[in-house]
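Yeah, one chain of the complex is gone here, protein chain that is, but the others are all in their spots.
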Amino acid sequence: MAGKSGRTIAHTQNKSLLKRLMCWESMLVILFIIVNIYCSSLSSTYQINNVLREMPKYLTEVFLLLPMAYILVMGDIDISVGSIVCLSATVACILGNKGLPFGLVLLVGLLTGALCGLINGIIVTKFTELPPMIVTLGTQILFRGIAEIALGSGGSISLEHAEGFRMLAGRVGRIPYILFLVLILAVIYIIILSKTTFGRKLYAIGSNKLAAYYAGVKVQKIRLIVFTLTGLMAGLSALFLTALQYGVNTTTASGFEMNAISMAVFGGISTAGGKGRLQGGVIAAFIIISLRVGLGQINLNPQVILIILGALLILAVMAPNIVEQFKLMKKRSSVK
Amino acid sequence: GSSNDGGDDAKSEDGGSDSGKKVYAMVAKQAGNPFMEKMAEGFTEVVEAAGGEAIIKYPEEGKADHQITAIQSLISQGVDSISVAANDENALQPALEDAMAEGIKVNCLDSKVNADSRQLFVNQAGVDEIGQALMDAVLDISGGEGQWAILSATSQATNQNAWIDSMKEIMEGDEYSKLELVEVAYGDDEPQKSTDQTQALLSKYPDLKVICAPTTVGIMAAGKVLQDEGSATKLTGLGLPSEMAAYIGDGDDSSCPYMFLWNPIDLGRLGAYSAIALVNGDIEGAEGETFDAGDMENSPYTITDAGDGGTEVILGQPFKFDPSNIDEWKEVY
Amino acid sequence: MSDYILELKDITKIFPGVKALDGVKFQLKKGEIHALMGENGAGKSTFIKVITGVHRAEEGEMFLEGEKVNFKKTKDAQEAGIAAVYQHPTSYPDLTVAENIFKGHEVLKFGMIQWKEMNRQAETLLEQLNADFKVTDEMGTLSVAQQQMVEIAKALSTNARIIILDEPTAALTKNESEELYRIVDKLKENGVSIIFISHRFEDMYRLADRVTVLRDSQYIGTYDVDGITNADLIKAMVGREIKDLFPKPEVKLGEEVIRVENFSRTGYFKDVSFKVRAGEIIGLTGLVGAGRTEVVESICGVTRPDSGKVFLNGKEVTIKEPSDAMKNGIILLPEDRQKQGLILSWGLGDNVTLPIISKYAKGGFNDTKKERELAKDLLESVDTKAVSIFDKASTLSGGNQQKVVVAKALAQEMKVVIMDEPTKGVDVGAKAEIYQIMGELAKEGYAIIMISSEMPEILGMSDRIVIMCNGRVTGQLDRQETTQERILELAMEKSEK
Partner (left out) sequence: MKNSKSILKKLTASREVSLIIVLVILCVAIGLRSPSFLTLKSIADMFKNNVVTMIMAVGMLGVLLVGGIDISIASTLAFSGMAVGMLLKRGVITSTPLAILIAVGIGLVCGLLVGLVVAKGNVAPIIASMGFMYIYRGLAYVISNNEWASADSLGDFKNFALGKILGINNVVWIMILIYIAFFILMKWTTLGRKLYAVGSNREAAEISGINASNVILFSHTMMGVLAGLCGALAVSIYASAQANMLYGKEMDVIAACVIGGVSMTGGRGSVLGAFLGALILAIIAKALPLVGIEAIAQNTVKGVIILVVIILNVLTQRSMDKNSLKEREL
């Protein structure tokens, strides 16, 4: 039915293919290709098999990127994930060394992560006055603190029965299992965020918590779920990380949170909430991995790599803003 | 060459360098640390003199995580040897096993990895020698009796814990019976925390005679606190002469009568010599083997059992720095 | 020449994709009160923002006392003696009332802010307005209407010669509006020229000397208020005639649908009880801050009451969250459309369908196609002025935003519809449409609660009127048996005591 004034409202979008391709994700794909060409030109040892071999360590961070993207989309932040990884790994190692069946060790590792996430979730949802940043800063210190106590004066535990974990670090041909898992999970996470009601609600929460609440979105319940999920993924990351270093120590995974956040942001997800797509985050993760592996081949001072990554991060976020402003100017003059 | 297909295998096998030089890599504990820098200097000097190429790889941060990626990158580059100053005894095992499986020789220096992950440990000084030297210093400085305390790095630092354990064992002896170890404090190798801990020790134990700080950051912070306050408590431990020169002296206005360390340059050199010997096939890292270390003091060195299932070679005794030699050494490292 | 203190010629303002003003002219005489009227989205707010330098016009000229001026920033306009109260409160919720009033022209001595003096001056201003809050209160704790008062005080504090008020009465009840009239009159006596925007005819008749009408970004005409008729004005504004402003259908009331018993929440309201029958429209009214919003928010689970029960069709229901209320068919159109009602950065379609995505989804996956069709239908049914359902909600004018909120409610299955100030800031045309919808809903047998501060609306639309004062229900009256005076009496019960 048309309105009383006979006005009709369009409900389809005719975006040309070109316009559809003109998005941040396409930029990132191009950047990914450029980075890879550049790295291959830097060193003859930047080869696919080497990249695949070095990749697993970095992929453990991508496990965290996925739920972190959800958290950021909701306008929240979780800086305790690195500590959760450490604590989960600690628990898994201790139980593994006690001789528990490997399946059970995996399960408990995951559950430890989920429990930590749940604690974060409970605090941020029960005390909504508190910014998640400061809550997770507290738990960041706390979770790693507990791991420190559990790790004892040695500060590290090594696996006595590494067979199970060795399996996790296995490969099909040259391709590590973890890559398969990361890709599968990435696809699932992307679909959930972009195609399901759950995803839409996350964007609603991030765009306007209050309006989402009034519209019947169970804001606090969803936040609780996502924080717990983040913990669970940290547990998963912990298991693979354990497999990659046959054990755990007090500094395990410190700084993972910042890496996960910068991947997400590089991929176009705004820390202010409600904006960005996970596709971008995943591509950005692979750009960063390529760059780290590539620059590692020429033994560049890692501090210089950090400077490059820092600058890249800032530019990546600033570029679309500048493009937007430019577009606005153009649009304005075209209406005239 | 921008080949992405994994071809050109021959090249990657004999090293990343084009000239066919042997490539020896050292993985430092962390960047921005003068001790590591001096070690790297010695390492590079020897490798280059032998006609090889040295790669010094710094991890992003002083953590085992980052050393793993550094080692993997070196494996990709097909280096001939990796010498690592480990941040964690066990965490590097999978990476180093990979390296050894690729035919890369692995030794460690300064702080070790477990026996399965290495072929040889280049030890700066035997744990017991260090423990003994420090214990004797405490005994001497305290005048034979009274309270003393330890200011260590982190409570998990492997080297420090080994030395502290050794000191505690030595303290069982009769001559140390009048000494009372009141506390082991941890400054986490952070200046501020180490300062807090030192001050806490002083206020908790007004009669404290000696603080022993077997860590370069801790000893610096403690040296400063004690000297600024003109405290009667004196200091010894392990420190870099260049950093500690201001605090070493006999008088009341100096906080540290003397302290110990080994020569990091020599440690790097011995690391390089042993790596070269491993790569050349002169040694395999087995007990009883010997190798030549150029003009180094104790050359040729003999490989001994490290007591952890692996082997080691010991650089020498810890070296004592006191007012008589500090000015000379502070220029060196 | 300088008959006019302010004169604008051929003003054209373009937003990306929208021409908000198209060659608009305007003349303000010295010391006159000039009303600016027009439909939602006609460009009124944009026009005054051009005057005050918030926006810069692409074309056109502006003369102040005959001299050409070009305001680059709002500061320029302020310095030229123009002060404005914008439609959407532009206050600082974390700062005190006094600081809000004096922001930008603080009382200084040696470069230091003189808090005492500033508070004193602010107090004097608020006294003039008969405000019932303190100058040291935090702005964020005030109700919307109280905030509006602060905004007015702020405009007064600059001693401006031109004061612009954009819908100052939208959030005010009859009583407070009277206060405002008094103040505006006083300003006029002091030689201040005033432009004000309102969708309420009574405001215009009571205050204005002349009225300028805008429609679809264009200038329609300027008329003397004496001698103009309602019908003429509406025709000028809407471009067509509206016969029945309050299309209240006669509905046979059904069974009781919702009953609220002994609702209390510490500090907000106490012992509130009322019931609504199928097809009934309840008008909930009272003075600013009487607690009406709080009551309905507690019914809908936005906040939790300390005690009290809600019965739906005779059965008690527990409602902990808005989603519970929605499940039970109780739908709330919140008071603050920008903060509570809409996600401004989203398209209209997504806004409308947000409450029901789960119902439409297949196995958790969004059914985008269906959603869009539904959104289109609903938005058209309330006659939203928009090009497509992908337009961002932030680009709509206030009244059109309100229509989107209505459409959003219509998307849901409902038994009880609660509308908190549904026509606040809505133009006559749209108002009539919203009343029309309300009537249709009543006819279909829904129970409706309408919170309103506007007397004609309350009297014109409600079957029964529930009056609150200071957190308590002071009376429940049948429409037939009541008068404005009786309602006002009950609404001010407390002050008589």
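So that you can tell them apart, the chains are marked A, B and C in the order they are listed, and the count of residues begins at 1 in each.
Quick note on the criterion: a contact is a pair of C-beta atoms (placed from the backbone, for glycine too) under 8 Å apart; a residue touches a chain by one contact, two chains touch by 3 or more.
Because the structure is a prediction, the values reported are computed rather than measured.
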item	value
Among shown chains, those touching the left-out chain	A, B, C
Sole contact to the chain not displayed, among C:Pro16, C:Pro93, C:Gly191 or C:Gly239	C:Pro93
Residue among A:Leu31, A:Val135 or A:Ala253 that touches the chain left out of view	A:Val135
Residue among A:Cys23, A:Ile94, A:Leu210 or A:Val317 that touches the chain left out of view	A:Val317
Residue numbers in chain A that touch the chain omitted from display	77, 123, 127, 129-131, 133-135, 137-146, 148-149, 152-153, 258, 261-262, 265, 270-272, 301, 303-304, 306-307, 309-311, 313-314, 317-318, 321-322
Contacts of chain C with the absent chain, listed as residue ranges	54, 73-75, 78, 86, 89-95, 99, 103-104, 106, 108, 111-113, 115, 266-270, 470-472
On chain B, residues whose C-beta touches the chain left out of the figure	30-34, 36-37, 62, 155, 184-186, 190-193, 195-197, 199-201, 203-204, 217, 220-221, 223-224, 228, 240, 242-247, 330
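FYI, only the chains that are shown with their structure count from here on.
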item	value
Chain of greatest Cα-centre distance to chain B	C
Approximate Å spacing (C-alpha centroids) for the pair chain A, chain B	36
Euclidean distance of C-alpha centroids - chain A vs chain C, Å	43
For chain B paired with chain C, centre-to-centre distance based on mean C-alpha positions, whole Å	73
Touching residues (chain side chain A, partner chain C) in the complex	1-5, 7-13, 195-198, 200-201, 204, 207-208, 210-218, 274, 328, 331-332, 335-336
Residues of chain C touching chain A in the complex	14, 16-17, 19, 58, 302, 321-323, 325-326, 332, 334, 339-346, 348-350, 354-355, 357-358, 361, 364-366, 372-373, 375-377, 379-390, 408, 433
Of all residues in chain B, those that touch chain A in their complex	1-6, 8, 11-12, 16, 31-32, 55-61, 63-66, 68-70, 72-73, 75-78, 87-95, 98, 114, 154-158, 161
